[in-house]
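A single protein chain has been omitted from the complex, and every remaining protein chain is retained in its original position.
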Amino acid sequence: MTIDSTQPPEPVDDVEPLPLDETRHHFSETLDGIKLGMVQMGSLVTENVRRAGDVMLEGRLDLAPVVIEHDREVNRLYAELEQLTFETLARQQPVAGDLRFLVSTTRILYEIERSGDLAVNCVNVAQREHGLPQSPKLTALLNQMVSECCSLFAAGVDALADMDPVAGAALDAKDDVLDDLVGRYYTEIGRVSEEIGLETAIQLSKVGRFLERIGDHAVNVGENVAYVITAKFPGDTHAGVAEYE
Amino acid sequence: MDLTSAPDAADTAAQPASEDDAGTPPAIFDVENLNVYYGDFHAVQDVTLPIGKNQITAFIGPSGCGKSTVLRCFNRMNDLIEIARVEGKIDYHGVDLYGLSIDPVEVRRHIGMVFQKPNPFPKSIYDNVAFGPKIAGYKGNMDELVEESLHKAALWDEVKDKLKESALALSGGQQQRLCIARAIATSPDVVLMDEPCSALDPIATLRIEELMQELKADYSILIVTHNMQQAARVSDRTGFFNVELNERGQRTGHLVEFDETGKIFTNPNVKATEDYITGRFG
Partner (left out) sequence: MATRNITVDTSALVRRSLEGKRINWFDQFVAIALLVSLLSGLLILATLLISVFSSGFSVLADRGFDFITSRLSPDAADAGIFQAIIGSLILTGFVIVVAFPLGVGAAVYLEEYAPDTKITRFIDANIRNLAGVPSIVYGLLGLAVFVKLMGGFTGGRTLVTGGLTLAVLVLPIMIITTAEALRAVPQALREASMGVGATKWETIRHHVLPVALPSIFTGAVLTIARAFGESAPLLLAGAVLSLFFSNASGAGVGEYLFDEPYTAMPIVIYNWARQPQQDFVALTSAAIIVFLVFLLTVNGVAIFLRDRYERK
């Protein structure tokens, strides 16, 4: 073969590069599967929070085993998805957005799983107390708290399903509402603590703390979603990665 | 089912997979105590493993560990080397490939091969694909067979208007896909690939890996690669080969570990495997 030194060297790539979505099918499907699994987990937890509310507010102690059963499913999904995530990290050499996604997945999985546990904790309190005291003001506050918490967590799961950084970043502000409610809840507990007894007061305030923590976890989920897309945590002024259009 | 085999744990290794095992595919090859000698030199020692049907099995390991030598035993290409001697058993669908009545030429029709550097014949694209079936006495519609093979190799759209042009005018990645089409034109059920992407650029490599995933449905694929990330991405099971000095001071290759790829790359059983895949030794 003679080399014609008067011509520039031929490009060695294939003539027509494939469109972006046609290579690494298997990898793309795996990532989609992981996201779907997380959304499933998140939905299960959202439902469980609502059910925990029913258990606490309406005395539906019969729902307690359902909550526990569903949380077992959440834990199973957690183990499975985490294993899959680690294996994908090992085998697919992800970089850039894919890497941020998989690393964030490990964090999000933790946030969701913890939230599930906290919902179960609420149910346990209700069981221990054989139903919670029916003080109208407390009940109203608790009702609002559960409602707010559910909506916040669902919003987090939605942001995750859509991979929407804006929605994800907005959760922080939404959480302030819940925090405010919990603050008022504590105040009310303090006010009636003598009537209901110290033990009950402690258990009741635990519930407040559980719901507040679920809200925080939801915010973390949202922030991780924003990180995956923008490579920055919301409110972080020193991110070292370039912004995408 | 314990598929790992440290050299002295031969009794736990090579249980032939059957469909009864939970979710394990049937084995298309059963290799038992395979040893390869080049004259006096003991190149490969006591390899025992099953190769799963419709799976992608990868062989990885440092240079000179015998993985290509082992691969070439599966289609009797080592017969072409005068001083090569193969001992042990390779069962293909239960038939010993090295049995006395077995014709190596027929073996190579059933077990195709793709080589490291794309080596299309210096003929037209059409003739490249048609050659194998033609000499095998194919009596059917050759045009259809060529088209089908090129479709399966994800090359048809790019070459359908220039079938009569020389294969050498294609790019490297296209040539390799042509070699794949050529290999599958004789309707094998196994395709052996000896470092098929090492001469290609990254985009061409990814396309071939994608193609392998598609081909898995119809063929069993056995790939030797020195790129362990490729093995991690693409294979269902991975065999790690390594070199050791034997009693006579020769560098003999042997199989260190053979398992599901996910397991090998997240939590291998043998330390040597972990050292290799983490790049602790070359």
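By letter and in written order, the chains are A and B; residue numbering begins at 1 in each of them.
Quick note on the criterion: a residue touches a chain if its C-beta (ideal position, glycine included) is under 8 Å from a C-beta of that chain, and two chains touch if they have at least 3 such contacts.
The structure displayed is predicted, hence computed values, not measured ones.
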Touching partners, among the displayed chains, of the absent chain: B
Listed residues B:Ala27, B:Ile56, B:Ile125 or B:Ala185, member touching the removed chain: B:Ala185
Residue of B:Asn35, B:Asn54 or B:Asn119 touching the missing chain in the full complex: B:Asn119
Candidate in contact with the missing chain, chosen from B:Leu80, B:Ala217 or B:Leu245: B:Leu80
Residue ranges of chain B at the interface with the undisplayed chain: 75, 77, 80, 82, 105-106, 108-109, 112-113, 115, 117, 119-122, 131-132, 135-136, 179, 182-183, 185-186
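One rule holds in what follows: only the chains that are shown with their structure count from here on.
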Distance between the centres, which are taken as Cα means, of chain B and chain A, whole angstrom: 44
For the chain B and chain A complex, residues of the former touching the latter: 158, 171-174, 201, 203-204, 206-207, 209-210, 213, 229, 232-233, 261-262, 265-266
Contacting residues of chain A [partner chain B, same complex]: 12-18, 22-27, 86-87, 90-93
